[in-house]
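One structure is given below, represented as structure tokens, and several questions about it will come after.
With one protein chain withheld, the remaining protein chains of the complex are depicted in position.
Moving on to chain A:
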């Protein structure tokens, strides 16, 4: 695969001289609702035109991607994103591609930062940006290659979150404050699972984008992954470590379900490339809102020890039929029975039947237990970090 190269002059986009979007907000002109921009009245291209744009971009190569091409779907998404009243944060649109949703959002008066990783789409978006008066900011970068672990300089389209937020003009807010930024994106299918893991990991660590507060994610994910994220204890196969961590970490709302066929791919044959699913239904893409829990770190769980929590949950759920006490015992906790009794968890419970909240309570109780913090466990945690952060 040929590495995509930066188009000439795109470095300029991240230059510090940019006018921040929120830093010095212009007074809202005229009739607009507070926090909203007046509708620029942009023409939203029809689906066929968007499809053509995608196909043109395909020739420049790049991995499989999915786009919103149909104006109707774009309006639905826009409404989903914009349900609440009051002052609205900026929307970070990841991979807008032909810009159908971008225009719909702009027409609705939303401030948008478009983060596009494919250089073929950039000229179009940039001319749109220039035609507006600061309502749209276009940045060259890939949201799904945020803050790579490799040392050295970050080559675009990989981006650094601090550079990104600086360009967006969004400052960090405390965890318990309101949502500073809304993110919208369609998870890349090939690394969907990995991306979810990564997002959860930075969420628990309060790093990367979550350093700026409880960033709200509005993402299209495949139905099977949605089923996993929201699985209940005892649901065989679906209930996994990912389910526990997601349910503990975020409030999960299903905003909308849309059949796969409504999206356009950049494949040669215009195929849908729906990933196979053996056990779970997978007929839709689900628009899911993940809002980080306000009181996630109010008890014993802290960003500093959350890696251990993730590790613990993964170890427990590697074999869902194993007994919780056996797992705990294998970590040198011989008084696990007492501990479970104190937490009012049945001692013979299988790890696949324990509720997410209970995992959190268990971990918080374990924090007080000296054995748990002995060195070997941390070595392992570190290894697992590497594997998640790939």
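As a convention for this text, a residue touches a chain if its C-beta (ideal position, glycine included) is under 8 Å from a C-beta of that chain, and two chains touch if they have at least 3 such contacts; residues count from 1.
In this text, contacts and distances are computed from a predicted model.
Look at the chain that isn't drawn here: its UniProt entry, checked against "phenylalanine--tRNA ligase", "DNA-directed RNA polymerase", "IBH1-like N-terminal domain-containing protein" or "Protein YIF1", names it "DNA-directed RNA polymerase". Shown as candidates are A:270, A:294 or A:319; the residue that touches the absent chain is A:319.
Looking at A:39, A:304, A:338 or A:368, the residue that reaches the missing chain in the full complex is A:304. Residue A:330 is the one among A:39, A:330 or A:368 that touches the chain missing from this view. Among the residues A:52, A:145, A:163 or A:193, only A:193 touches the chain that is left out of the figure. By the touch rule set out above, chain A reaches the unshown chain at residues 2-3, 149, 151, 193-194, 205, 207, 303-308, 314-315, 318-319, 322, 326, 329-332, 334, 371, 374-376, 378-388, 390.
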